[in-house]
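What you see is the complex with one protein chain gone and the rest in place.
And then chain A:
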Amino acid sequence: MLIKKPSDIKSYEITPESAYFNRRQFMKRLGQAAMLTAGSGWLTACAEENGSAQAQSIAKAKPVSLVSTEGVKQYPAPKWLKEKFPGRKIWSDSTHEELTPYEDVTRYNNFYEFGTKKGDPAKHAGSLITDPWSVTIDGEVEKPGTYTLEDILKPHDFEERIYRLRCVEAWSMVVPWVGFQLGDLLKHFNPTSKAKYVAFTTLNDPEQMPGLKLPFSSIEWPYVEGLRIDEAMNPLTLIGVGLYGKTMPPQNGAPLRLVVPWKYGFKSIKSIIKISLVEKEPPTTWNKSAPNEYGFYSNVNPNVSHPRWSQKRERRLPSSLFNPNYVETQLFNGYAEQVAHLYKGMDLAKYY
């Protein structure tokens, strides 16, 4: 965001809407100011992290740092967790597409436990108590148990990765996540050879989550999602603990969530309290609610029609009304190189 690539400059130059233009100019100036004040600090930090020989790739993959967080409720993360953020590694394979602004990533959310409207989670998720937090690991693992957040997160170094996020509703974002590989977490608990799938469960507490009290919901709570074990072990699959260099806001799934960039957004379950390694494909929330619409795999695929939204293209947010930011949807959300082998020989129209 701070160093503009030619394509980015082009996109704002052709945007006629003055307000949109002004905001980008403002963001750019903000970025320039940040470069002047904090730039040298980053470069030193990055050089220490990656070695000075990679100076060029460092310049591209520098940490996302300065964002306006005004008005966005911050997750009251414990001190030990906050302290882990500055030392995060920067992933060199991050997408260099223009980031979706922090205020949009944190104010435009699907988190039905806090309401079904996009603005509801940001409004209501402040009531989520995220500290203390614990996660139960059970099923086919040698070290099952209920662990505190600190037990879960402490052994892992954090990494910043910029991923595309594609919602099945045909909008998309580019988000700088902070997290670590799910595979690394799972290995910690020694899955047995019987572990073929991983099931995740979200907190289910109507006292903290007003959306759970709404009548006439076709969703069975708690929210459950799942992955096949090889999908879970894929290096792209993250446990997200923050975004934009900061701890995760509750509406985005504090304190820890899943991030699976080649699948539709609803697979990336939020505010996880349980991780179960299981032998059979776990029943998942949206699949149970409308099996003709949401499959277990839910890989982003422009060639598989959906009864609600055309999947051929998406609106990259922020989008403007008269100059919409349409993007052609890519197979596996553009991560085919890393994940296509997982589905070799599978009919993706059948296993959607």
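Odds and ends about this structure:
Please note the rule applied: a residue touches a chain if its C-beta (ideal position, glycine included) is under 8 Å from a C-beta of that chain, and two chains touch if they have at least 3 such contacts; residues count from 1.
The criterion applied here is as follows: contacts and distances are computed from a predicted model.
Per the UniProt record, the absent chain's protein name among "Pyruvate dehydrogenase E1 component alpha subunit", "Proton-conducting membrane transporter", "Phenylacetate-coenzyme A ligase" or "Protein-methionine-sulfoxide reductase heme-binding subunit MsrQ" is "Protein-methionine-sulfoxide reductase heme-binding subunit MsrQ".
The chain that is not drawn here is touched, among residues A:H96, A:K118, A:H156 or A:H188, by A:K118.
When the omitted chain is restored, the residue from A:K143, A:K194 or A:K312 that touches it is A:K312.
Considering the whole complex, the residue from A:W133, A:W171, A:Y197 or A:W262 that touches the absent chain is A:W171. Not every partner is drawn; the one left out touches chain A at residues 17, 19-20, 100-101, 104, 107-108, 112, 116, 118-119, 169, 171, 214-219, 289, 305, 307-310, 312, 315, 317-321, 324, 326.
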